Structures are given as C-alpha cells and as structure tokens.
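Got a structure here, written out as structure tokens. Questions coming.
A protein chain is absent from this complex, but the other protein chains hold their places.
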Amino acid sequence: MPEQQTKLSEPRTLQTGIIGEPIENTKRDVPILEPPPLPENAKLSAIGKPYPRLDAELKVTGKARYTFDVDLPGMLHARRVLSPIPHARVKSVDVSEAEKYPGVRAVHVLETILQQSVLRDPKLERPSRYPTVRYAGQPIAAVAADTPRAAEAAAKLVKVEYEPLPHVTDLDEAMKDSSPPVFPGPTEMAATAGGGGATPGLPEHGNVRGPDKGSLAGGPRGDVDKGFSESDVIVEAEYRTQVQTHTAMETHGVVADWREDELTIYASTQFIGSVRDEAAEHFHLPKNKVRVISDFTGGGFGAKYGIGNFGLMAIYLSRKAGAPVRLMLDRREEHIYGGNRPNSIQRLKIGAKRDGSLSAIKLEAYGTGGVAAGAGVGFAASIMYPCPNVLTEEYDVYTNAGPCAAFRAPGQVQGIFALEQALDELSEKLGMDPLALRDKIDTSGTEDSKARAAQRRIGAGRFGWKAQSKPNSSSGPNKTGPIKRGYGVAQSHWVSVIYPPTACEVRVLADGSVEALSAAQDIGTGTRTVLAQVVAEEFGLKYDEIGAYIGDTRYPPGPPSGGSRVTGSLTPAARNAAYRAARELAAKLGPILKAEPDEIVFAEGKVSIRGKPGSEMPFREAVQKAEIDEISCRAVRNEDYDGYLMKGPFFAIGKQGIGGVQFAEISVDIETGRVKAERIVAVHDCGRPINPKLTESQVLGGVIQGVSYALYEERHLDAKSGQQMNANIDQYKMVGAFETPRIEVHLLEQHGGHSSTDARGVAEPANVATAAALANAFYNATGKRIRTLPMNPANVLAALRS
Amino acid sequence: MQSFEWVDATSVEQAVQLLGDPAANGFVMAKAGGIDLLDLMKEGILAPTRLINLKTIPGLDEIKVRPSGELEIGALTTIAHINSDHRIREQYPALSEAAGHAATPQVRNAGTIGGNLLQKPRCWYFRNENFHRGEIVHGDPALSGQNQYHAIFDNRTTSMVQASTPATALIAYNAAVELTGQHGKKRIVPVREFFLPPDFTTGRVTAIEPGEVLTQVVLPPLPQGTRSAYHKQTERDSYDWPICDVAVVLEMQGKAVRTAAIAMGWVAPTPRRASESEWILAGQNVNEERAAEAARAAVAGATPLSKNGYKIPILEAVVRRTILQAATA
Partner (left out) sequence: MKSNKFAGKESARSTRSAVLDTPHDASLDHGVFTGRLPAPLTLSINGANVTLLIDPATTLADVLREHLQLTGTKIGCDRGACSACTVWIDGEVAASCMTFALDVRGKKITTIEGLAQDGRLHPIQQAFIEHDAMQCGFCTPGMVMSCAALVEHDPNPGLDDVKKAISGHLCRCGTYNNIFKAVMSTSGQSRKENKNA
C-alpha cells in the first residue's frame, strides 16, 4: 500500500512523562493513520525486552561478513601511495613503472580530494592537475594488482615529484599571523551526510576561520558585558582538549565492483545511502545503477560517511581494471586520514548570581580539524542552562594534518568538559553542592531538563553521592598516602536527530512468516534486533521469528547510523508499516473468521477474536487460511506529532533531546600522576528503550570511550615533519581491560508523545559527560583543577604542581 | 612485506655459518619468535633477503640449573615460559615479574628472551620509515621533537632507549648473555655491557656481532636471603611501553643491605644502574628515609628534554617504592 503523507489528523490524548514518576496526559494532533500509542514497556510483549541480539551468533562464530571479509571472484587488491611530506604542490606523477609491474591491473591518481575544506576562490592557487598536498599521509594514488604484495611493491614504483611548501601542525602556532598558511585564501567546508561542515561565509584570516557565533543554537543573546557586571560571582578559565582519532576496529574501506550494468560497492560505512549518492555523483551514474551493501560495519563512531578518497580510488581502479577491487585502509592510514575529533582551546567565562542562576556565559573557542573545518565545541553553553546573556565565538584553525570528521557527539564532548567543570567551580564559589546547583538552575522546563532532574536524583542515590562542596584531599582516607580518591558529576545533552526519508517495508508472506526491510546499517547498535522487536510487537510474534533485513540500498531508505538517530527514525516507520500490514491482514481474515477486522487480535503467536474465548489459532495457520500471496506495507517516518525544532528534507531535530548524568569516582596517585577511573554511574534517557540490554551496551561503550578520551588518547604529530608519530594501536592509547571502571547503567523510560514508538537513540550522550565527571572528581580528590586532556601522567603532574 | 628466502637451521653452527657468510647475497637475519622482525618488516624498516629460522634448532629453549648454581635460560625460551617457570618465580622474581608484564599474552607466547634482548628501539621515529629517508631528517629527530618517551639521562646526541624490560631485571641480577660464533666459539658478555646506545640508522642496540647467535642467558646464583622487586610504570596497565621500569635486588646481611643493585630502564639509552643510590643503601637498613634518599640520588643529574621532564618525579617515586617493595619481599 503506497504511503501517503497525510494531512488529516485528530486530537489524541497521550501519556507523557517518566515511567515511575507522575505521568501527564498531553493532547496532541496525531495523523489519523498513526497506530494507537503504546503503553509502557512492562505491558508489551516484544518491545522493551532485553533480548540477545539477532546477529549475536554470527558474530561469536566469525560468520558475520564485514566489508573487510568480502571476497569476490577475480578480486584485485589495492595499495595506496601517500605523501610523505605535509605540504606540497604535486608537480608530476609518473606511474609508468608501476603499471608495468607484474600483476598490476590498474593505477589511479587522484585528481580530486574529498572530505576537506575547499578554497572559496580556486584561482588563488596555481592550477594543477593534482590536488595540493596538505598533510603528511594524504593519499595521492592507488594501484590495483592480483595480490596485495604485488600492489605494495608496485605502489613503491610510483614516482611523485613534490614542491614542498612550509607547513604548520601545532594549533597555537597555526593561530599566529606569522604561521605558514594551510590554504592560500578563505575556504568553505560543505556539510556532508555525516554532518560536520562549517557555517558558510565566515571571515577567515590566515589559518583562523570564524567566529561562528552559534547560529544553530540561536546565536548570541542579551549583552554579556552587562551580564557580567551584574554577576555576584564569576569563574573564568582556559581549557585544552586533544585530538582524538576514531580508531574503529574495522578500518575504512570498500570493495568496488564496476560492471557494465551496475556498480556494486561493499562498504564499511555508517550510511550506505551516502556512499551511493556520492558514487553516483562522482561517476555520473544514475542512482538506480549503483548498489551499496553493508551487512556489518566494524565500528564507525562518526567517521564513516560518504565515498571517501579511498572509495573514489577503488571505483576508478575497478572501472579501469574491469574487476572488483578491494581497498581497505591499513591502521596507519586509518589514524592519519580516517577522521578525528578536533582539539580545542576554550576560554570560558561564566557569571552567576548568589542564588546560582546564571547571568552571563562567554565562550571563545579555537580548534583544529586539520585540513577540514568542524572544530565547534557544541552548543551546550548556549542551550543547556537558562541564561539571558550568552555569546559563543568558535573558530576553526587549519593545520597541515588529517581532516576531522564527526565523532560521537561532535563538539559536545569538548564543550561539556569545559562547561561542566566551570559549573563545578561555580558551585564551589557559591558554597553549593554541584548537584544542588544544577537542581537550582537546570530548570528550562523542557522534557530534557526534567529527565536530568530525575537522573541526578537517581544517580546520586545509586552512586552514594554525599554533599560535596570541598575537595577531599585533606580529609578522611585521603589524608595519608599518595593515592587520593574523589567524586565528580557532570551532565550531557544531545539533540534527537531524525532522518525524515526513513522508510520501512513490512511483508507478511503466504506461509505466515514476516519480514521487515530498510536500508539502515548496523555498526554495533543492534539495528536488526530493534527492528524485529518493533515489528514482532504488532503481530504478537517472537522477535526472532521476524526476518529483519538491512544494509542494502535496494531496500527502502534507511537512516544514517549517526547522530544517535536510527532508533528514533526507524522504529516509528517500522511500527507504522507493521501496524498497517497487521490491519490489512485482519481485513482479509475478517470474513474468513467471521469477525469484524477490529476485533481480530494478534498476540502470543496467535490470532484470536476479541471477546471470543476458544477462537485462537496459531498465526501461521491463520495467514495460510487467508490465502494471501503477500501483504506488503511501506511507511515513512512521519513528522513528530508536536513538530520539530528544525526541519529540512534530510535532517530534523526533535523537540525533546537525549541526555544523561554521570557520576564518577577517580583515584589519583599524586606521585606518579597515574589516574584510574574506578567507578561510573551513568543514568540516561532515550525515550522508550526498545531493547534495554542493547541500550545499556551503548551506554557502557560510550562511558568507556569517555574514559579513554579523558585519560589516555592523544594524536601526536611531529612538528618538523608533519608525521603522526602514534598511528598505531600500541602508542595511541585507549582503554583496555585493566582500565575499565566498574560501570552501572540506569535507563529511564520516558514517553514524550512524539511518535508511534517514542524511541530515541542514546549512543552520543553516553560519551559526553564522562571526561567532565572525571575532571570534577580529580578536583575533589586533589584540590587541583585539571583543565587539559588527556589526564596522562605528564598533564596530571603539571596540574598538581600548578 | 617483501618476500625472502627462509632457511630452517638445524644447528647453531649452521646458523652462525649462514649469518656470518660474507658471500651471502643480500641481507641475512636470524629469526626466533619473529615478533620484532615482523613489526620492522611490515613497517618497511627492514627487508631481509634471507631469514635463518632458529626455532628448528633443538635444545635452545630449555631452562636449566647448573651444578654450580647458575640458571641457564635458552635464548629461544618464550617470555611466557620465563614468567611461569617456578624456579625463576622463586629465585629471580624481578625477572618473572618483568616477563609477566611484557607485551600481550599472545606476544609473550611467541616472543623469546633472545629476541626480546635483541629487539630494536621502540622509538616512534625509528619505527617510521619516513625518517629513514635521507631527505627528511638527519640525526636523532626525537631530540627536538616528540621525546615524551625518550631518555632523560645521557641524551646529548641520542635519546632513544633500549626497549627490553626483562633486561632491566637481568641487569639488576648481574646476568650475562652467551654469544656463540664461528667454530662453536662462545663469549660471555654481562648484560650490562651487552647494551650499547642505540644507533638511529641501524637500530643496533647490542654488542652482538654479525655471525653470532645469542644462545643463552645466564643468571648467577643469589646468596640466601636475597630480596628483589620489579616495577614497570606505564600510562595504562593493559599493555603498554614503560615510562620507566625499575628492578631492585638487595643482597642482605641480617636486617641490613649488604649490596644493592638498582637498574632503571627506559630513562637512558641503555639500562642504567643507579650507582649512587646503591652506595647509599650499602650496609644500611632500608627504611622510608633511606629509600627516599636513594631515590633522590637516582634522578640527580637527569637532563630532561623538552617533553620528558615528567619522567623525573615518576622515576624517583618508582625507585623509592621498588626499594621498599624489595626490602619487604
């Protein structure tokens, strides 16, 4: 049944609020075709259950096929040629020797470079066939050969002539007027399917682009100077965070198979739609001749959108060689140009009245995303707490380093590190407990702030938070010995992003089996399982009876696996399609069972007639009686019932966001600078959790990434050569088994009356508050503020000495 | 990784012959566990034309106690076996501990003590093929660059450090290596003298000569009542290179220390004995004050580079703690 955007709606009363707290009745205008609202999870049979993921067995047996594993007949292997120097004009590229090497079937030299800023006026640069090299490790060309070894040997034979240019890798250096310029003039960076990008048309001076005054968050408001003059207390400090690389376990890559009739791309991606769109665009192909497949993606965290330079090269090679080409980045390349979270220098000043209410917030922030723009530190400062006078000015600073890419709550992780520490400092100056301060001021009345209030309360109880207004360093167990322990808390807020074109098709097949299809992907979030649970609910079936199919652009459009938006976008569409299919089945069964379609109930694997005990029969038997060939219903993600904060054709932001509050216990060895995250309590909301076990896993994972960011990770560049020194796994340090804290996760079930499932994602807020909570705990433990990340021994000892 | 010729050696003599053959066409290297070798080959730093497989030589992976009391560890003994051997655990706990914290469980199962001692520096400049092209950089790039993990002593011309952590313990135990050359000729070199300041061009860190095979590590017997301890200070515990590592071996006379051996790794080009500190402890009872005094002496004279000054207070704390840990062992 074709989906129609309906304008017909009716007022309905929906229950809203946090389950376990007082529930309200809210009136909303709801499209009449929308299914009835779902009750709380406890009353449901498939939704809200902590089922094991459907593809778990495939993963634990090694049968899950990632792009990394795709092996097609006649497949060639590609090796890249990378620039060894950080800034240069490419004078010539000679591939003649490489082409002759035995086993080589194609060579491609890049003439376009993607995923970084471009000059507003291209004429400012000397015209050249080849893109300017702007970072050490930038891909220049690729070779496809019968074997990986042949490709590697042949790649070494590609001769590139460089004309070196001066370079800069350090953020502070790049900000100076005297710094070598990364670009010869002003630049633009378009947003991609992965988000990011930079506000167009901003001023640019040298490598510094901005200020961006936070137009997405409403822009400046009030008068900060006046606000500060009216403040009773002011806190002001500079914070520094580091560059973090995504380091997904599966690197970026594709297998590109160019054939006369169709281009098929297997991609390790978070958004197969973006891979298809960009491949079609670059190769001037109609989209219906491009197919992208991703059964499993081995992690993404924001970096895996679009076709990438590597994807371009693979497709060219496949076209030239007339064979499929496998191009997977190696670990070094992954660190260098797979994407990263920009670093930041944040000068944050907050003024407040004696009672804690904020009177002014001023933020000036700089960060480098290498040769890409996107170093904003989020809008937390503008949005999270009510404040009449706010000015945020964010600047991108270019350096000759690998391009940034959206990374799990872009900007927010950096911004909250500063904001939530400043709040902590404020609470101390005011003589208030940090939680009490937030209770006082986190009162915008939105569902988000209500959720956080509950989270603070619940978390404090579960953590064992005692009123803390003084650092612990001189009392109790911290009195003697070099190990100091402390507690800290921080909050996070993220937006609920929706992908409006999300669609799902549900089919009931002749034998009574049911399938659901959508071109979403699974990057570890459990998409198939969540989809199956929502569909199973409508039919009263078990979730593992549903065939949940994702990861192929031949299916109806699915949402990108980013911005924590899959669950929120997909589940209402899936539910609506399943609901409609169930109603259609009921309509067919009515005459056969001699009942009104409205009286037909699907529950517990059976079909029955309401009010007629003994009428039940197994679902499959009923479907076979209906003698259908196939029922197929497709539904699109309708607009939220209460509208959006912001809406475009491919992007919408819901009025209710997602967030959480995290409590951390830290131990600090003040002699050796060793810091350990001992225990975290994370209380989060995600609307209605479809599968609490999978949601909990997301939060656990987010906390681990937050701990890792706070304590260990840092990309190190050598200034002289522009090389990344730790482009590997042993010297780019991350949380392992021994660094893992005890983590307790608590999820709220919060109904908002926004959609037919009220489900939202949770992935991003999960890693936002952790670093701030640990930093606040550090202060509580030692009496010293640590405003530099990561909290490695060198930075810790410096902070303790300050 | 470039291809090469692989030869299964059947005896030490044959291996020595093949390694030292001046007529060999190309670059011949010995292979034990292959861990360091594979890393260097994959990074494009080394491209041997022929590998001599030592694992097919019988008898090189045994741990034996000589009648005279020395403990022999065959060069092909894995790090895992060193860690699990009960004799080493009881008699030379610092070595057992060091072995137990080296690398990952998987690598410990494959890596050998010989290969571990002969491994090339872990300096990230050395391990990056871009720094081995003449046109990029000369001399030791870490001196003026990213030297967070480099030497704080003796670092005027080179800052790379020798990477083996079991070496720190071996030096504190006054161990020696046996090198076998042509015609079965053996020379015994104290581990302390075996390490040389690493050369950036070749990565050479030891006194082994071409055509020699490291066949054994020998530890002298310890007097009754000897106490030892080892600590590897890292940024993360799961698997990490050290900021510094310290081994302390105390020969006791009653309640007092007769002689002390304090070895510090990853702070100087080769593992450094804290002689001044050893002298402070000699003949004394160990207490907090004395340990602190010895620790201060251990870091005196450090000449930190631009980014590794933080190692100084850490080294001091680790020396102090490890002395106390050894004293109460």
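Some points to look at:
Lettered A and B in written order, each chain numbered from 1.
FYI, a residue touches a chain if its C-beta (ideal position, glycine included) is under 8 Å from a C-beta of that chain, and two chains touch if they have at least 3 such contacts.
This is a predicted model, so every value here is computed, not measured.
Within the full complex, the residue among A:Asp71, A:Asp177, A:Glu260 or A:Glu627 touching the omitted chain is A:Asp71. Summary of contacts with the chain left out: across A:Arg347, A:Lys693 or A:Lys720, the touching residue is A:Lys693. When you scan A:Lys27, A:Lys63 or A:Arg259 for touch with the missing chain, the hit is A:Lys63.
Of the candidate positions B:Pro105, B:Gly139, B:Pro220 or B:Gly301, contact with the unshown chain belongs to B:Pro105.
Check B:Asp39, B:Glu72 or B:Glu293 against the missing chain and you find that the one touching it is B:Asp39.
Although one chain is not shown, part of chain A still touches it, namely residues 52-53, 55-66, 68-69, 71, 101-103, 146-150, 153, 246-250, 296-299, 301, 330-331, 522-526, 693-694, 696-698, 700-705, 708, 728-730, 734-738, 740, 742-743.
Against the chain not displayed here, chain B makes contact via residues 1-8, 10, 25-27, 31, 34-35, 38-39, 41-42, 45-49, 51, 53, 55-56, 80, 103-107, 109-110, 132, 201-202, 237-239.
By our rule, only the chains that are shown with their structure count from here on.
Interface residues of chain A, counted against chain B in their complex, comprise 84-85, 136, 149, 152-153, 482, 671-674, 712, 716-721, 723, 725-726, 730-731, 733, 735-739, 792-794, 797-798. Of all the residues in chain B, the ones that touch chain A in their complex are 1-3, 124-125, 128, 130-131, 133, 136-137, 141, 144-146, 148, 233, 235-241, 243, 307, 310, 313-314, 317-318.
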